[in-house]
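A protein chain is absent from this complex, but the other protein chains hold their places.
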Amino acid sequence: MFAPLLQNLRDRHPLVHAITNYVTANDCANLLLACGASPIMADEPEEAPEITARAAGLVLNLGTLHRATLPALPACGRTANARGIPVVLDPVGVGASRFRRDTALRLLREVRFTVIRGNLSEIETLARGQEGAPGVDSTDRVTADNLDACCALVREFARRTGAVVAMSGSVDLVSDGQTVYCIRNGHPMMGLVTGTGCQLSCLTGAFAAANPDRPLEAAAAAVCAMGLCGEIAHARLGPEDGSGSFRTYLMDAVCRLTPDQLEKGARYELR
Amino acid sequence: MFAPLLQNLRDRHPLVHAITNYVTANDCANLLLACGASPIMADEPEEAPEITARAAGLVLNLGTLHRATLPALPACGRTANARGIPVVLDPVGVGASRFRRDTALRLLREVRFTVIRGNLSEIETLARGQEGAPGVDSTDRVTADNLDACCALVREFARRTGAVVAMSGSVDLVSDGQTVYCIRNGHPMMGLVTGTGCQLSCLTGAFAAANPDRPLEAAAAAVCAMGLCGEIAHARLGPEDGSGSFRTYLMDAVCRLTPDQLEKGARYELR
Partner (left out) sequence: MFAPLLQNLRDRHPLVHAITNYVTANDCANLLLACGASPIMADEPEEAPEITARAAGLVLNLGTLHRATLPALPACGRTANARGIPVVLDPVGVGASRFRRDTALRLLREVRFTVIRGNLSEIETLARGQEGAPGVDSTDRVTADNLDACCALVREFARRTGAVVAMSGSVDLVSDGQTVYCIRNGHPMMGLVTGTGCQLSCLTGAFAAANPDRPLEAAAAAVCAMGLCGEIAHARLGPEDGSGSFRTYLMDAVCRLTPDQLEKGARYELR
């Protein structure tokens, strides 16, 4: 079911405008190229909306937020909404400061997001106004014990926002407010590379840009694809390899992933 | 003919000041180290000209331009001109926004560039005031069909600006307004790694800094060297390797490239 979505991404080479933090921007751009999209990064308010207007998709990432470039976020979001192109929000570390939380909540009011992607504490912070875990690379656990509660959380938050919500964890949950995809791809070693979440948000933006009429399936396909690539990268590790080689292999896997591989490797159930 | 230019770069370790975007800054710094230069990155207007004054070369890259650091570009360019050190302009995505275009055109008025390096749409935007293709990683094609027109474009733009113009494509063209080097090194896979153009601009700055009296040959040598390293990196790819490994192998190749290898591997004709 996901094969045609990846094929569309490979065929259409959508231009994706990403406003993303400087820690992971290079990996995000390389990920977009590896998956078949064309990246453009620009966060200066004076030019950013003009660039969104040329793009097929937009990704807003809240890591290393700056006061000076902040106005670009709502402005680009509104431009994307006005032109009907998909917008992905990645509320990196939104529980870590009032500034990030206020920015995220403002964006939720001013922009209609196609997909909101974060980990458990980030989605909880947005959904409930609670403070989450401080680390942006923290591996929040979605476990067998809290799976029902987590499904209810993403479903309810998706309904309230009108966005597809993609929540990352040991099980990834993707919902449009009705269906919930419970996705069991991935490998814990992804947590040892900074920005795999940021990369996933960009991959989601690329899938959504190439498949604008199917945001739920696009987000679920992106989550499966990224997790599957983590599995492929892990299987390739040699006895001296660590997180440095894993990062390279992960990019290689995204670059080489075929629609057929994704179709066969995606592991999920619907709830 | 290019061997002594690379030897000079390896021997002289020129300090190159690069003002470059945060997406590719790390690769640019590593490229400069790999080729034998010493990098320094600084874009705060309060310190940038002071740093240019210590350097043997300057690279101005327009990706992820910010209003707050913008004044550093003309200020450093003028400092470099006053001290007679080479300056390279990389007008990344100059067709993507009015802000970048206005900045680039202002720089062309206020700074005498030693080399201007970009792809077809970027050079066309500068030369003709037209809007180019939106993507910064777009692979504009210089083909057999438009080769004459492209040669005329770089020759004319070089004459008008007094700079050596290096235009990247499937064939790379480098001209000082009279001679045109048509360079056939490189591999399409370089388009799957973000910032290979930014890296080439830094390599050009390094070659020019080490060979300040021969800007045309320095730029042509840099273009041949980068393309040759792309070929070497591609030849090394294993069955599971993709763009992640290619990026690493490209850096390895720059690090290991010998003057003799460059001499034998450079493929170009003069027009």
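Going by the order they are written in, the chains are A and B; count residues from 1 in each one.
Here is the rule we use: contacts are C-beta pairs under 8 Å (C-beta built on N, C-alpha and C of every residue); 3 or more make two chains touch, one makes a residue touch a chain.
Just so we're clear, the structure is a prediction, and the values are computed from it rather than from any experiment.
Residue B:A253 is the one among B:V142, B:A253 or B:A266 that touches the chain not shown. When you scan B:A68, B:A82 or B:A152 for touch with the missing chain, the hit is B:A68. On the side of chain B, the interface with the absent chain consists of residues 15, 22, 25-26, 29-30, 33-34, 38-47, 50-51, 54-55, 68-69, 236, 247-256, using the contact rule stated above. Although one chain is not displayed, chain A still touches it through residues 21-24, 26-27, 63-68, 93, 96-100, 134-138, 191-195, 240-245, 247-248.
The rule is simple: only the chains that are shown with their structure count from here on.
Averaging C-alpha coordinates per chain places the centre of chain A 32 Å away from that of chain B.
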